[in-house]
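Complex shown without one protein chain; remaining protein chains in place.
Then we have chain A:
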Amino acid sequence: MSQRKVNKSRDTRPDVSELEPAIKECVRYILCREGGKIPIKRGDINKHLNTVCQTPQNQVSAIIVEANKVLKKVYGYELLEVAANAGKQYIVILSQECKSILPPIIDEHQRKLLIAALMHIFMSGAPVKEEDMYKFLTDAGLLEENDHASRKLLTTTFTRQMYLEYSKVKVTESNVTRCEFTWGQRAEHEVSKLFLLNKMAEAFGKTPDHWCEQYKEATRET
């Protein structure tokens, strides 16, 4: 019975009317999960659809494709698959750049920390050493001497949200590991480097090409 259904949906156009409730549920689930900014696992979508709509596993891919269409048409969102250690994961970004106000539920201090960190990594043009990052943020008045909660934001929260990547690097000669920050996958997709450079230019009253190397980097991606 189910075999026949699948065949039918493959032969003709996907039988959307039959999957309609599951697609709606999938859209709703992604909308709710998105607020946390933590990548949504494919397995979680599977599980949710299976419990709520009794959707068989082999239809989930088709449902996600349809749900992505709805998300794009109605909300202007785009579901993006990101590389992960195990299984598929998705993040949600806007399908095109858009000037929006900061959502009220986002903590301003957190946002300042994130922007300063991303800015520093981008302008440095290389991975930023952990100590260097903390020193920079302290100089910027965003981090206190023993503010471990804020440091954890960087090493854990932003990393889970895929804004930053926090990795251990082995220094070969001395056999000591040190930690570095780089841009995470979400940052690469959500933030255009030219946008940051324009902010930089606005702040210091210069043209973006004042920072020659960064300008090259920023214009290369567009």
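As a working rule, a residue touches a chain if its C-beta (ideal position, glycine included) is under 8 Å from a C-beta of that chain, and two chains touch if they have at least 3 such contacts; residues count from 1.
Just so it is clear, contacts and distances are computed from a predicted model.
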| item | value |
| --- | --- |
| Hidden chain of the complex, named as in its UniProt record, picked from "3-methyl-2-oxobutanoate dehydrogenase (2-methylpropanoyl-transferring)", "Non-structural maintenance of chromosomes element 4", "Ubiquinone biosynthesis monooxygenase COQ6, mitochondrial" or "Ubiquitin-conjugating enzyme E2 T" | "Non-structural maintenance of chromosomes element 4" |
| Residue among A:Glu20, A:Glu81, A:Glu97 or A:Glu144 that touches the chain left out of view | A:Glu97 |
| Omitted-chain contact residue, chosen from A:Ile38, A:Cys53, A:Ala140 or A:Cys179 | A:Ala140 |
| Hidden partner chain, touching residue among A:Pro21, A:Gly43, A:Gly87 or A:Gly125 | A:Gly125 |
| Where the missing chain touches chain A, by residue | 31-32, 34-35, 37, 77, 92-94, 96-106, 108, 111-112, 115-116, 119-120, 123-125, 136, 139-142, 189-192, 195, 199-200, 203-204, 210-214 |
